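Got a structure for you, questions after.
Note that one protein chain is taken out, while the other chains of the complex remain in position.
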Amino acid sequence: MPLEPTRHVERLRTWRGTLPVANRYTYGPAAERFFRALKDDARLLGTRCGRCGITYVPGRLFCERCFDELNEWTEVGPAGTVEAVTTVHWGPDGSRLERPVLLTLVRLDGADTVVFHYLGDVAPADVRIGLRVRPAFKPPEERTGSILDIVHFAPA
Amino acid sequence: MSMRRVAVVGAGMTRFVRRALETPKELAWQAARAALESCGLGLDRVDGVCIGSAPDAFDGVHMKGEYLADGSGGWGKPTMRSFVGGGTGVFVAAQAWYHVASGLFDVVLAVAEEKMSSFYPHAQAAFLTIFDHTTERPLQPNLLWIFALEMNRYMQTYGISKRDIALVAVKNKRNAVHHPAAMLGEADITVEDVLNSEVLAWPVQRLDVSPVSDGAVAVVFASEEAASRITDRPVWVQGVGWNLDTAYWTNRDLAYPEYVERAARMAYEMAGVREPRKEIHVVEPYDPFDYKELHHLEGLLLADRGKAPELVAQGVTLRDGTMPSCPSGGLLGVGNPISAAGLMKVAELFWQLRGEAGGRQVPGRPERGLAQAWGDLMQVGTVVILGTRRPE
Amino acid sequence: MSGRVAIVGVGWTGFRPVSPEVSYKELMYEAAARAYADAGIDPRRDVDSFVTVSEDFHEGTSIFDEYVPDQLGAAQRPVHTITGDGLHALAAAVMQILTGRFRIVVVEGHSKASNVLTLPEITAYALDPVLNRPLGVHPVAVAGLEASRYLHESRTTREQCAAVVAKNRRHALCHPSAAYGADVSVDDVLAAEVVAAPLGRLEISDCADGAIVMVLADEPTARRLSAHPVWVRGVGWATDSPTLESRAWARAVYAARAAAMAYRMAGIADPREAIHFAEVDDTYAFKELQHLEALGLCAWGEAGRLTADGATAAAGRLPVNVSGGSLGGGHLLEANGLARALEVVLQLRGAAGARQLRGITTGLAQSWRGLPTATGAVAVMAS
Partner (left out) sequence: MKERTAPLPATALTEADIAGGRVLSVQSRLRADYAWDAGLAIGRYLEGLQAGSILGVHCRRCRRTVVPPRAFCEQCFGPMDAFVPLADTGTVNTFSLCYVTWNVQRIEQPLIPAVIDLDGTSPRCGILHLLGGVRPDAVRVGLRVRAVWKPAGRRQGAITDIRYFQPVGRGS
């Protein structure tokens, strides 16, 4: 420990700084295909691992369990089931939100995995696990090939 | 010393490219799958995973090791990511070694990945954040500074010329012509090309520097017993070493990488190497900048201080020289996705020692090779020695 | 395992909400100096390797391993960093010693969380940049969803989760180093504002500053250095899917796998019989319950009831987080798992002061890597 610690509060200093980190991400071959289908046709595609019997949505390039390359594309949903739900009262920076946000995990029909997204057009009190929901897509001309091309999931 | 012996049994890699379509985890998967296929293993045979990746800023994911875990084969497995800056790629091999040598693991997959193109607009800007936040970052340093300062000190101390150093870039870019992963193989490059390239931070010029790259490399390590069931031509880990010098880099002798010497001595001692210049048959020193290869050959005790340029000038370090250095083409020729580039050097030794290096094969059936990486604020040395002879 | 590995020295500073009088280096130096004094070693002469844990964005520095050697006495020595929890570093140290080439290995973890002004945004940067991050939500949403699924499947109640908070913050009152000891009732917890339903504000650990250093040694060295070595009988660590899409949402699979590895190494067939007390991750109150079940210390869906009944309190049949956990002690970022291990060491040494447990010889420490990961580690230790 320092031999002569700083005891004078007024002499304590902090140095302020920020990390200048900005990134641009390509989607990779699998997500490229998933998001093109979402953007162009409002279709939701998964890839199936025959060896493990799992359908991943969004479709993936490889199976994390067995490492097989996944080439078997299959359309899923668009309806699905709420697997988990939360009402979030904090904004991205930790400040209190005036209007809380509903988030959910949706298992699309035909998928073995879940999609993390907003839940909309429903009061928090009316949401329960097991609720049947469907995606609300943005109009075709507003879709960019993003997870936000789905506005939210809403009761089916 | 009754230590559990560890072998390298497989290796694989992606191409090194300026901008990859694949996501970081997809690059990791491509390399890892190639490595497993090279030795006929399924992922179910892997007990543990070691991930090597340098700053999170490049790939642009906080806790990048977690993000990379599935692509690296870590689903449901013990998975651990290490880093020692640019030394990470060779270190992850040392980490895989201690996983297996501990007796806790039989087969370990080491995966190194970097997708520098995700830092946008330019990856070099990420390096501002490696400097001390209070005493250095306000001066707006860039990575070229520390290399240029070290290179100048090295040249000044020993009277080395830019021309002496440019020979390294020429050698490595020519060697890389034969590497299927290479970005910058150039058969006809000359010293004049290097000396006439754009001055970035004198004495550093454009062709003294390795490129910003995306890529991944994977290597499979196995215990002696497991290796015997996988291959009849294992390559053995004979020694590992690593060493980290003070963070106060301006308080150091920049003309000599003492941390590399210390790491090398640790590895030589473990490998029982007493006369490295005779006993190391092929060497892959870290060459992110051309002078660094010289600096590192000296730190590895493979050249006298200030004398590495003479070895290069005499052709000793050519692929068909008596001590081939960077026969892969190195970072200057193959590319420099930081940690992946380091592990590429370990993979190169594996291929060279098995006689599988194709057009890059060094003559004379090498029995022992050394791979080395360097990193942080000219601060860390990492060394792995591989050989065809089973350790005592 | 032929060799045995022991913890022969511990040192720590903190744990406080802020620590403005020291830099991170000085914080680490103080913890290291204490650990070396505790072990009776000179780091410049006696230590064969150093393992530290850190994450770049928690430090505000890329490849932060650059800045660790000097204040640990580790300059020009073998040092490497693991981007994981402190228990991962502990496991790395154990492996190094088991190779037979290292006698003494030092492990370090620290938190200067008070210096990080935008922690939620940084945590959100761990989400998949294409699939998840564009939603632009506070990462606590992931914990809320996990709590939602866990409570649903395990039939655990919010009151049982609140009992974890009340227990751990009361435990922390008996720990002079804990940052957030308080006499909090279950009703207080349930009355707090909702953050990410079903998670309330008091069910979320607050961060603290601190540093922890441990000295590990092989058996002959440990017996020479220490009259009360604490033996590391097993270590394990594991990762479930890093993706939100394909991981297990109700069960802590990572903790179950890590525990299976550690129990195998320790030769433990029945953890309920072998483990006398546990320090488990309680970053969120429900995680303590989920982890106890994954560790096999109780049946699935049983941890909530046991907690509400007092079985996991200091005086209970299976004391859990007698230290106060991170709910009571403060969450220490990468050092959080080392805080769990530290309490196990102190208890097994009989040096835990007012919170000393009686009749214990074997304890377990467990960590979770935090949002949004599915990674955890386990260490089983014995006196």
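Structural remarks
Should a chain be cited, it is by its letter among A, B and C, assigned in written order, with residues numbered from 1 in that chain.
Note that in this section a residue touches a chain if its C-beta (ideal position, glycine included) is under 8 Å from a C-beta of that chain, and two chains touch if they have at least 3 such contacts.
The model shown is predicted, which means the values in this text are computed figures rather than measured ones.
Considering the full assembly, C:Ile122 is the residue among C:Val10, C:Ile122 or C:Ala238 that touches the omitted chain. Contact with the chain that does not appear here is found for just one residue of C:Gly100, C:Pro134, C:Gly301 or C:Gly316, C:Pro134. Residue-level contact of chain C with the missing chain is found at 19-27, 29, 33, 36, 42-44, 57, 60, 69-71, 73, 75, 112, 114-118, 121-122, 125, 129-130, 133-134. Taking the complete complex into account, residues 13-22, 27, 30-31, 34, 60, 62, 120-122, 124-125, 127-128, 133-136, 138-142, 144-145, 148-150, 152-153, 156, 177-182, 185, 199-204, 214-216, 246, 248, 250-254, 358-359 of chain B touch the chain not shown.
Listed for chain A, the residues touching the missing chain in the whole complex are 1-6, 11-27, 29, 31-32, 35-36, 93, 145-146.
Here is the rule we use: only the chains that are shown with their structure count from here on.
Of the two chain pairs shown, B-C and A-C, the one joined by more C-beta contacts is B-C. Each chain's centre was taken as the mean of its CA atoms, and the one lying most distant from chain A is B. Per-chain Cα centroids separate chain B from chain C by 33 Å. One simple way to say how far apart two chains are is to compare their mean CA positions; for chain A and chain C this gives 28 Å. Annotation for chain A: residues touching 2 or more other chains are 17, 19, 21, 23, 25, 27, 31, 64. Contacts with at least two other chains are made by residues 23, 57, 60, 70, 75-76, 126, 129, 133 of chain B. For chain A in complex with chain C, the residues that touch the partner chain are 1-2, 5-7, 12, 14, 17, 19, 21, 23, 25, 27, 31, 35, 54, 56-58, 64, 83-94, 101, 103-105, 112-118, 124, 129, 146-148.
On the chain C side of its complex with chain B, the touching residues are 1-2, 55-57, 60-63, 65-70, 74-84, 88, 91-92, 94-96, 98-101, 122-123, 125-126, 128-130, 236-243, 253, 257-258, 261, 265, 369, 373, 375.
Within the complex, the chain A residues that touch chain B are 15, 17, 19-32, 61-62, 64-67, 69.
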